[in-house]
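Attaching a single structure in structure tokens format; questions to follow.
Just one protein chain is left out here, and the rest sit where they should.
Let's turn to subunit A:
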Amino acid sequence: MAFQILLNVFIAVIWMLINSSVSATSFIVGYIIGLLLIVLFRRFFKQRLYIGRLWSATKLFLIFLKELTLSNISVLMVVLKPDLENIQPMIFALPTELEHDWEITLLSSLITLTPGTVVLYVSDDQSTLYIHAIDVDDVDEAIHSIKNTFEKAILEVSRS
């Protein structure tokens, strides 16, 4: 991925030199031309195109913003409930398929930032996250929704 971006910048610089005009405009034009060339020559790269990975990262960010807003509102409802005797906190285990360190860090940061869940402990073999949930009606449903939104999106970003 880094190699493709470097190659793209290199093509843009070459385009600036060919036109002998060193300006932001010609850099952008050269970058777009380089992007087209990289898309055309995609079968020579071992990894997938970096533009696709960028797109899935954007999608992950949008999912995150949506979840953040929705679940902040749900915590607001919990806090402002007249009787707090009815909440059911629980610590549950979430098995994860992610392998790299940065993926697990990202997943636990996202889980912690969406209210309703805080990651308390990552098991030593990094295969399970222990999560404290503030009000759990159905643990399976919570696990299912985390797996379906965040883990799927992170897997899509890191897929080579």
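The rule we apply is simple: a residue touches a chain if its C-beta (ideal position, glycine included) is under 8 Å from a C-beta of that chain, and two chains touch if they have at least 3 such contacts; residues count from 1.
The rule is short, and it goes like this: contacts and distances are computed from a predicted model.
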item: Protein name, per the UniProt record, of whichever chain is missing from view ("Ring-1,2-phenylacetyl-CoA epoxidase subunit PaaC", "Na+/H+ antiporter subunit G", "Pyruvate dehydrogenase E1 component subunit alpha" or "Protocatechuate 3,4-dioxygenase beta subunit"); value: "Na+/H+ antiporter subunit G"
item: Residue, one of A:Ala2, A:Ala24, A:Leu40 or A:Leu80, that touches the chain absent here; value: A:Leu80
item: Touch with the omitted chain, as defined above, among A:Val9, A:Leu113 or A:Leu155; value: A:Leu113
item: Those residues of subunit A which, in the complete complex, touch the missing chain; value: 68-69, 72, 75-76, 79-80, 84-85, 87-93, 108-110, 112-116, 118-121, 123-124, 130, 132, 134, 136, 139
